[in-house]
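For this view, one protein chain was removed and the others were kept in their places.
Going by the order they are written in, the chains are A and B; count residues from 1 in each one.
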Amino acid sequence: MAEKVISYRFAGLDQTLSQLNREDCAIIAGGTDIMVLNKSHRGVLPKISKPIVFIDHLSELKQVYQHHQNLHVGACCTYSELLEHPLIPNVLKKAMKTIAAPAIRNRGTFGGNICNASPAGDMLPLLYLYNAKLLLRSAVGERVVSISDFIQGPRRVQRLSNELLIEIILPSVLEEDGYVVFEKVGNRNADAIAKVSFAGLIRIKNNRIQTVRFAFGAVGPTMVRSKDIEKNLVGKPFPLTDKDIAKVVAAFDQIIKPIDDHRSTALYRKTVALNLLRYFLSLKTNQLN
Amino acid sequence: MSLKDISTSVPKKDHKGKVSGQLPYISDETVENMVYGVLYRSPIAYGKILSIQLPNFPEGYEAVGAEDIPGPNYVKIIKEDQPIFANEWVNYIGEPIFMLVGKDLDVLHRLVDEIKVEFEEHQAIYTLDEAIEQKSTSACLASYEFGEDKEIISSIEQGAYQIIEEEYNTGYQEHVYLEPQGMLAIYQDDEIVVKGSMQCLYYIKNALLNALACGDEEVRVVQSPTGGGFGGKEEFPSLMACHVAVAAKAVKKSVMLVFDRSEDMVVTTKRHPAKLKYRTALDREGNILSMCVDIYLEGGANAGLSSVVLQRALINSAGVYKIPHFHAKGYVLKTNTVPNGAFRGFGAPQSFAGMESHIGHLSKLAKMDPLEYKRKYLVQQGDPTITKGKFHDPILMKEMIEDLLYTSDYKKRKREFQHFNQHNHRYKKGIGTSLFLHGCGFTGSGERDHIKATVKLNKSKDDKVSLKISNSDMGQGILTTLCKIVAKELDLPYEEILFPYPDTKEVPDSGPTVASRTTMIVGKLLERAAKKLKTQWQTGVEQEVIENYVHRQMIPWDEKTFTGDAYPAYSWGVNIVEVEVDTLTGNVRLEKVYANYEVGKVIDHMVMKGQIDGGLAQGLAYGYLEKMTSKQGKIQQKSISDYGPPTSLDIVPIQSKVFDNPYADGPYGAKGAGELTLIGGAPAIQAAIEDALQTSFWQIPITPEVIIESLWKKEGDES
Partner (left out) sequence: MITFTLNGRVVETDAPATVRLLDLIRDEFKLIGTKEGCGEGECGACSVFVNGLLQNSCLIPIGSIAGANIQTIEGILETESFKLLDESYSAAGAVQCGYCIPGMIMASAALLSKNPHPSKIEIREGISGNLCRCTGYNMIVDAIHLAAKKGDGLWQKK
């Protein structure tokens, strides 16, 4: 005895977008987030009330290519596919490896994870660091939006109901002359939700900081990043003085406001976030390679 | 395959069915005329049920509650305080009030959501601290006290150089058996058959006889292949069995009750959180003059087996040490939270964690290496136990410790780590040890007075021998090990000995599968039965041999005075663990794990290795990885990942060795091993973390949060 479930699985993107233009649907890519979020009991259908549109088979959403200075990654590429792709930068692969476990990575999609907009989303700190842009398309047009504008809060993204996330656009040259770190802190070494995550990028020229960026995950409703703090560091001599390091840490101390929950404590999250930041800022020239 | 030496490993009896996935566990079964059950559970922690409003049920859907119980409304165990279906007072969030049965689970869940129950909420006791503060007699579910005279201790304390007081806390531990709890009642006019995932057939049968107020022939219990137990399927399944059996009788259909993982995480029994208080008098050199231990166990909403858990915790409260002028007392306190129960170790893990921690801290005051300090107090053969029993048998601990020090290169590693830590800012390395034992068999006079185990060996006309015992293989391998014992005695190939899944219609009560008793007690009985069968063997004739438990008189156990030999035998262990701590994140990484054990005689090397690897993984994780919390009476971790049991990437290979020390009353000299291996994990990892960070902790699990807070405080103190 089953309830009526309406679902669509079109052969092509255009038909899919047309359907989304007609009615508000629930989008399922890999399903690894949505099937958990809407989980019901054993033997009971997941609690999804809208009609469903399956998209993870659409080849238009699985393209990975370079165009001018940009890397375009299809929203429905699975993590396993991206881990094997030569165009994906190593630091992104490092972050992907920390996601869940092999079976989840075989199914979970890059775009699905972004649209899920979990405060602890593993790819998000790096995507913010790289000022990633998102290509959204509907039956009536397309637009590009920055990731920091797209993600508005936990599980809230700026996607209109007739739009699909098509691609994630990243600058293709990420690590040249720059040093990038990503650290995910979880409760165990696999299948762990991040309690704190940190991504940092630094570019040195003539012993001075040319570019520096920081992004923190799992310590707020969305990623924590401050272009002001970053700007104030540009031009400073590298390695940084203890005074400068302390100033940056103090500045982030003001804006990182984590919470207590069933996974961890606010004190832990903040202390560890600042520890990782301080460690990154204290790196010496010979440690950046 | 005839077994030259019993310890030689053999292919497991149940390998094929398990590796192919075709061996059916209870949720893999369906029977004719079967409906599912879904429980309606209390949303409040403490209060009175005022009114119940049920929705309209479609045809074929019914509610089963207290009024459908033919017998009294409690699950028969020790106390009569656990209702089958709560109908007056509710005592914890998740307590079953009634069950809806019907064909479709989605309909059942929708109906459950429409149920409206009105409660009169009362002030609940949510934590152990609250229960201790309230000091109410109604909250005390059990208590014992024994040991040195308090006045003598008082006078010793007055002459002492210093008195050290420590309070130590241990957390919940959840079993996370891979197979969630499941029970099926098969309805027949003249007999209800209850089948499911279980450790103790006769606990369940006795609970059913009580609840159904029926004759012995009218109820039958059969064990299904059980996907892990660890104590979590010791007493808890009796409640589910009563639910399905009462429902089956009421609706005259077979009823299947299987838990979702998220349900199982939140409402089934867990390891008792504990608070242990130590008060130790020391002389100027840091030697122990006297010690008082107070243990508080958080019982949850009903007594269950808590009194026995407390007994074992108290009996182990001095660890492996001969402590002068030792006094102990303990309490199980009621809280309006999920009732706690059996979990591998059964009170001993809490005590050993606390005692090893305390003694480790005392060693720092005495400015001695912890292991060196511990060795000063190690018990020896002939020493009295703290309950005025005796360590009758040879103890190999000295040898085991020396061997492990050598294997692990302990002294050198310790020096290397000290050097490493001086030059390394972010990562710190440490090495820690634990010394521990486990009493094999039921506590006190349980075997003699309560269990009175009986085993049968049956030989068919065509000379096929079957084991008839009520013990369950839940993965620990008794289908293999017990058959090996019988095969060796009868000089028959092991593959030909049969051990069908126990059925109370066919098997006598050989006791529950708990307390590390199965190999030692039941195995011994089987060894004797097989010896008897061999001498009486008649080819082509059906025969049956029965053996009953014979109690060896030692120093008799007296529960009132809490004195005597608490256990007939002890198994022993030494662990050494190396860790690396990331001081930026508080994460602990296991580097090396060494373990030496003595369990009398190993019945199968691989089965024993499986117990070592699995038990120690659980024990280590209890010390630093697994965390479960309760807030306002509600368990906060509903998913496996939130709770954090180890994955394959969290564990390292364990270098272990088992020493022989045959025990006269064990089959081939074997004692118990199932729980021993868990006990040493948490204390060893605490010692290693303390060594790495040169600091002390007073709780487990030592999570990254605890470490970061400790480092943060230390930094604050230093600046």
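Everything below uses one rule, namely that contacts are C-beta pairs under 8 Å (C-beta built on N, C-alpha and C of every residue); 3 or more make two chains touch, one makes a residue touch a chain.
Nothing here was measured: the structure is a model prediction, and the numbers come from that model.
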Residue in contact with the excluded chain [from A:His72, A:Arg107, A:Arg159 or A:Lys184]: A:Arg107
Contact residue for the chain not shown (choose from B:Pro24, B:Pro58, B:Gly215 or B:Pro493): B:Pro24
Candidate in contact with the missing chain, chosen from B:Ile152, B:Leu178 or B:Ala213: B:Leu178
Full-complex contact with the absent chain, from B:Ser351, B:Ser434, B:Gln476 or B:Thr583: B:Gln476
Hidden-chain contact residue, picked from the options B:Asp14, B:Asp463 or B:Glu591: B:Asp14
Footprint left on chain B by the chain that the document does not show: 9, 11-12, 14-25, 27-28, 175-180, 225-230, 260-262, 474-477, 606-607, 609-610, 613-618, 639-641, 645-649, 651, 653-654
Residue ranges of chain A at the interface with the undisplayed chain: 2-5, 7, 9, 28, 31-32, 35-36, 39, 42-43, 45-46, 48, 52, 54, 56-57, 80, 100-104, 106-107, 189-191
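Keep in mind that, in the parts below, only the chains that are shown with their structure count from here on.
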Geometric centre distance via CA averages, chain B-chain A, whole Å: 42
Contacting residues of chain B [partner chain A, same complex]: 36, 38, 104-107, 109, 258, 260, 426, 583-587, 625, 627, 629, 631, 636-637, 640-642, 644, 646-650, 703-705, 708-709, 712
Chain B-touching residues of chain A, taken from the complex the two chains share: 1-3, 40-45, 101, 183, 185, 187-193, 195-196, 262-265, 267-268, 271-272, 275-276, 279
